[in-house]
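One protein chain omitted, others in place.
Letters A, B and C mark the chains as written, and numbering starts fresh at 1 in each.
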Amino acid sequence: MSELEDFRGQNPAWCPGCGNLQILRSFKMAMVEMGIEPHELIIVSGIGQAGKFPHYTKCNTFNGLHGRTLPVSQAIRLVNHGMRVLAVAGDGDCYGEGGNHFLHALRRNLNITVFVHDNQVYGLTKGQASPTTDEGMVTGTQPFGVLYEPLNPVALAVSMDAGFVARGFSGNQEQLKELMRAALEHRGFSLLDILQPCVTYNKINTFQWYKQRCNPVGVSHDPSDREAAWRLALEFGDRIPTGIIYRSDRPTLEERLPEIANQEPLVKQPFSQGDVISELENFF
Amino acid sequence: MSELEDFRGQNPAWCPGCGNLQILRSFKMAMVEMGIEPHELIIVSGIGQAGKFPHYTKCNTFNGLHGRTLPVSQAIRLVNHGMRVLAVAGDGDCYGEGGNHFLHALRRNLNITVFVHDNQVYGLTKGQASPTTDEGMVTGTQPFGVLYEPLNPVALAVSMDAGFVARGFSGNQEQLKELMRAALEHRGFSLLDILQPCVTYNKINTFQWYKQRCNPVGVSHDPSDREAAWRLALEFGDRIPTGIIYRSDRPTLEERLPEIANQEPLVKQPFSQGDVISELENFF
Amino acid sequence: MDYTIRIGGQAGQGLQTIGAVLAKLFTRAGFHVFTHQDYMSRIRGGHNYYQVRLSDRPVSSSRSLVDILVSLDKTTVEEHRDELNAGGMIVYDSETIRQKYEGENFLDVPSRQIAMDTAGNRLMENTVAVGAVLGMLGMSLEILEALLNEVFARKGHEVVEQNIAAASAGAQFARENCSQCAFSVPEPRSAEAGATPAGGGAPGRMLLDGTNAVGLGALLSGCRFYTAYPMTPSTGILNFMAAQSKKHSLVVEQAEDEIAAINMAIGASYAGVRSMTGTAGGGFALMVEGVSLAGMTETPVVIYVGQRPAPATGLPTRTEQADLLYVLHAAHGEFPKIIMAPGSPGQAFHLTGKAFDLAEKYQVPAFIISDQYLADSEWSLDGLDAEKIPYHDYRLRAGDLAKLDSYKRHAYTDSGVSPLAEPGASRHLVVTDSDEHDEEGHLIEDALTRRLMVEKRLLKKMPLIREEISPPLYYGAENPEVVVVGWGSTYGVIKEAVDIMGDSSSIAMLHFSEIFPFPDPEKSDFLEVLGKAKSTVCVENNATSQFAQLVRAETGFVFDRHLNKFDGRPFMLEELLDYLGDAGRNDV
Partner (left out) sequence: MDYTIRIGGQAGQGLQTIGAVLAKLFTRAGFHVFTHQDYMSRIRGGHNYYQVRLSDRPVSSSRSLVDILVSLDKTTVEEHRDELNAGGMIVYDSETIRQKYEGENFLDVPSRQIAMDTAGNRLMENTVAVGAVLGMLGMSLEILEALLNEVFARKGHEVVEQNIAAASAGAQFARENCSQCAFSVPEPRSAEAGATPAGGGAPGRMLLDGTNAVGLGALLSGCRFYTAYPMTPSTGILNFMAAQSKKHSLVVEQAEDEIAAINMAIGASYAGVRSMTGTAGGGFALMVEGVSLAGMTETPVVIYVGQRPAPATGLPTRTEQADLLYVLHAAHGEFPKIIMAPGSPGQAFHLTGKAFDLAEKYQVPAFIISDQYLADSEWSLDGLDAEKIPYHDYRLRAGDLAKLDSYKRHAYTDSGVSPLAEPGASRHLVVTDSDEHDEEGHLIEDALTRRLMVEKRLLKKMPLIREEISPPLYYGAENPEVVVVGWGSTYGVIKEAVDIMGDSSSIAMLHFSEIFPFPDPEKSDFLEVLGKAKSTVCVENNATSQFAQLVRAETGFVFDRHLNKFDGRPFMLEELLDYLGDAGRNDV
């Protein structure tokens, strides 16, 4: 059992009003509700505002390189499938620099969760367009405005038959907490794309902008209906559905890999040279 | 006007029976039919069996790194939108090593074409699984068989609202030639994923395997219907639809970028120091 | 006269604006100005500062002690109150920072109140602060008024007037309330005071940082394609080029990652235009394979690497010189490379031009290595000599190609340099390959062609490129007893230390800004100078003396002493003087 206080970390260096602060709060609430203790979780993060997340709570932490949360997380899970592994990334981190890993993590379907703090902009590097920035947004680097379509991570994940795909909004903390729980509880890869205002650099997709649009999906939506999920995923305009968009029941990699399936985590399996020495004989 | 003979290059070093040979032939036929001459085309290729393609025909050639055809092609097109630019890649090249570029090229929608020689295996490096290898295939590197879902590039491209998405089969040379024409004629980014047997390393998806399954999409299919396209794209089993799966009418980047839209290609625009020297004044 | 003004506060409080305005107006007033910045990797809050030095003699470094500390928050007071020069003053607004300090070093300027009173807008408190500084220095507000006019013209007459009023009130308050202020600033040199900007090459007072200097150099070199993935401290060049693309025929594309950036830059160059990319050490790691591609395909490309403290993410907004050997040896295989490491904005401008010229002339990748310190530091200059930026198009275009019977992209030649043609500009095919290839560019595997290509690409070109490299810059006494050696951004601080110490001791600087190919010791006497000196010191902003390692590998010379700093901060003038054994002098 844990309490909110157990998850107090460094003082956040985020701007006042930043959506990250609300995400952090939802996260701590989810942890406490789930009864997870700090040492029972490994958070892997990238570089960006979102990447600072684990320092602002308490957990085992690997704050790695920009864009590389997923390879690190997946390897940790392969080595220790007894641990909960959460990857925390920015939209630039996960869909820009790390886009290739995202594609292939969706395929591997290891039981890890990724929170993408999607502020539709590069925050830490001061406001350039990210892969999810709206068409037309003018920045110092995009003087004519963004001239192409944003990437829709939710639709992409559904297309790739992801294990679990959800969209949240930092401003709806209660729903967000539930989505975090559901994502962490899902057996397999879970993507939670969290829309989050960047009060400093994103003057288009503001808190109000999201608030007006974000709309929890109705109970009638069946997340196992891939086509319905895909249609819902494509909605990103006057209405943005939040909630669990898609869920599939694919087996996870750790369940299929004979070395670890139904076994102790690899890190707990004993090693002795005597077990492998006979391999030398093949060369005589 | 050109003739087949104009496109004779080095002798292919591919295995006898390799699907690449048929793809090469369809390509030359398309060139001649379209009346394109060798110097009117730039082919950018990666590393892999497919990457050798431009050497086996005649064209301006940039045979670059494994996985990097798309950044090179896109830059060439930005600099010279008067030239036709074709990228030729393997499935490992484009969806493995180069996956991130693929995602973002779909977004940019520059008027270039990519042929992916999709043999569902790494050919040149001797038979490891590629992103499109079928689940279960055993290789020297995947001793337990591939344990996760293949990437479906066609569905992914439709989800990303690609300009033009088609699937071909090397064994249907006539259709393939038509698809190549259509892809090259499309205004915007066009993906032609070409299923191709690798006689040496892919003993599952053989010529016969493809032949039995590949089925041209009916005339009733409307490629501008994204949902229908997506449904079709997901079919990859006993029946594999070939043909133009999806087509959108998004504007291309070169039409939207003020420096080049409705202008001479950048490479033809004159430069003189006199035009820019006044920029020094801003620092006085 | 030599004053240092440090403006400290939180990110988002506007301290950069205050610093920039002061720096610009001191420059226009005809002073020599040097600024540098110290900031955290966060967008709001934290503790940052901007330091402006003005003098009537040339200055090219920052000092540890300050004369006027403008404190926008309490932290600034606490962190820096012990870093005052004799007679130094701390300016603050007790209302804003909610703290009152006693002592004759403190000047409490009610900036917020004055802003409200004079302009009805508390946002003008920073303008009040600027005015207060001018008041303390006893300077007139003439130039500031002109500057405010320029800056706020777009916002309308009223805003300009409000700003001027706020500044005047601030100045007046300072004049009236700072009896203890003992600053004395000469009248601006009349010829230059408020002088209208003059065009390139003409004399005038220019204020330029390393970032914009590289940008201007690229622009004048005919760079037509710039692509990058944002990364501190290189993003400034991306922004500069993006802004230019609104005015000039130039394409700027933000890449999805650094791998895309370098490959795009190479693709653009293959297609026929000059191209460039920029990043920091970490992003450059992802470009390494592309550098090798440029080497193999002999595609000219210019790469800017802004160093920052590493490994990995390190200290993203700070400075270090620890990527020299890394960049020098980057990429698999062997091929020629050119490395420029400018020491000042002026050098950055010219060496960027040289990098573009040599990259295209020899069809190789050329690097500009800089760092956060140089990127952000502003220097006042008389102007830039645009004549020194060579522009020659070495490529074969339609007209040239039409005259050729045949064309081979990688033809063997005496110089090793093969003809570089624009693909599509003629019937001649332009073929190149990342695999080893023959003269036509097609892939081969035989030993002979391989050997001939290595000879062509590497062994023949390398000595020719070396011929183009200028010797290190020698500055100081003849037959010096002490030689201080540096490379890149330490130029300014070493030069000033030599100026100061030169009066009393026999000292000189050798500064290397064209690093690779390493300057030929036969072409100048730098090895003799070093050999004859009683003491040689190599000053580097890193922990492992990378440049000294290079010097030993290239020449065998071993330095007597090394001065290394690796805490993410640049050398302050006093630090270097201390080290060089001249700490006693306080009249610097």
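Operating definition for what follows: a contact is a pair of C-beta atoms (placed from the backbone, for glycine too) under 8 Å apart; a residue touches a chain by one contact, two chains touch by 3 or more.
Here the structure is a predicted model, which is why all the values come from computation and not from measurement.
Among the displayed chains, contact with the absent chain in the complete complex occurs for A, B, C.
Although one chain is not drawn, its touching partners on chain A can still be listed: residues 9-10, 37-40, 42, 44, 47, 52, 54-55, 58-65, 68, 70-76, 78-80, 82-83, 100-101, 103-104, 257-260, 266-267, 269, 271, 273, 275-284. Touching residues on chain C toward the chain that is not drawn are 40-41, 46, 259, 280-282, 284-286, 288-289, 291-293, 295-297, 307, 309-316, 318, 320, 322-323, 325-326, 328-335, 433-436, 445, 447-448, 450-451, 454, 458-459, 542-544, 549-550, 552-553, 556, 558, 566-569. Residues touching the missing chain, restricted to chain B, are 13-16, 47, 49, 64-67, 96-97, 99, 122-126, 128-129, 131, 140-144, 200-201 (touch as defined at the top).
We take it that only the chains that are shown with their structure count from here on.
Interface comparison, A-C against B-C: more C-beta pairs in contact at B-C. Taking the mean of the C-alpha atoms as each chain's centre, chain A and chain B sit 31 Å apart. Distance between chain A and chain C, defined via averaged C-alpha coordinates, is recorded as 38 Å. Work out the mean CA point of chain B and of chain C, and you get 42 Å between them. Multi-chain contact residues of chain C (touching two or more other chains): 245-246, 256-257. Those residues of chain A in touch with two or more other chains are numbered 96-97, 99, 131, 144.
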